[in-house]
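For this view, one protein chain was removed and the others were kept in their places.
Entry: chain A
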Amino acid sequence: MVAKPREQNLEFEAAERNLSPGMANQAWGLEDSATDFKETELTLGPPGESRDAGGKSGTKRGFCETLDLNLTGSNAKRNDPGAQSQQEACPTAKHPAAKAKLVGWPPVRALRKNAMRSDGCNYVKVAVDGAPYLRKVDLEMYSSYKHLSEALEDMFSCFTIRNYFNAGKLMDPVDGSEYVLAYEDRDGDWMMVGDIPWQIFARSCKRIRLMKSSETVDIEPITPPK
């Protein structure tokens, strides 16, 4: 049995007084002309709200404000570098008026989005520092980071890539130098592989590089360990 908060009941009762069946029917009897709209506009509403107020009330979050809230808003924690990967999907900080890409919007299943995008192929170059030539992989062939890492291991068999996402580091057994798996995204930024969901990665990855740790100055900072 769900208890109704007392305060809310008052608002419902007040609203009931405002609405009569005749008014409701009048609104639904609206003909095509938009100009009649205001006269037959439903006057039911929470008490205290002015019907003349414009579409915006003071507390309504605008679209851009919403995005800013996600990025830098009242929660200081969101500024930590770990949030970079989320920011990558919401670059409104630079262009509030631009059509920014939100995570999960529009609400279309990932599989459908990917099907619309490509003709089934998504070849990206893979470069390994120190190797004489590059390779290409088709990201459409893989459904997870794990499978990609297995494929890369086959291609560049001198590195133990398989445990990459557990250990966080690669070592070249020959000369002991450390490697980091990074990718270039559509904005031209070099990012660490593994932060974002696979489907988003596959869509935004333009090329992949195994970089020596000593050269990772320009890469986005890694999430600090717990």
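FYI, contacts are C-beta pairs under 8 Å (C-beta built on N, C-alpha and C of every residue); 3 or more make two chains touch, one makes a residue touch a chain; residues count from 1.
Everything below uses one rule, namely that contacts and distances are computed from a predicted model.
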**Study point:** Protein name (UniProt record) of the chain left out of view, among "Beta-hexosaminidase", "F-box domain-containing protein", "NADH-ubiquinone oxidoreductase chain 5" or "DNA polymerase delta small subunit"
**Key:** "F-box domain-containing protein"
Point to revise | Footprint left on chain A by the chain that the document does not show | key: 1-5, 8, 11-12, 15, 24, 27-30, 32, 34, 37, 41-42, 44-46, 49, 54-57, 59-63, 66, 69-70, 74-75, 77-78, 80, 82-83, 85-86, 99-113, 115-117, 119-120, 140-144, 147, 195, 197-200, 223-224, 226
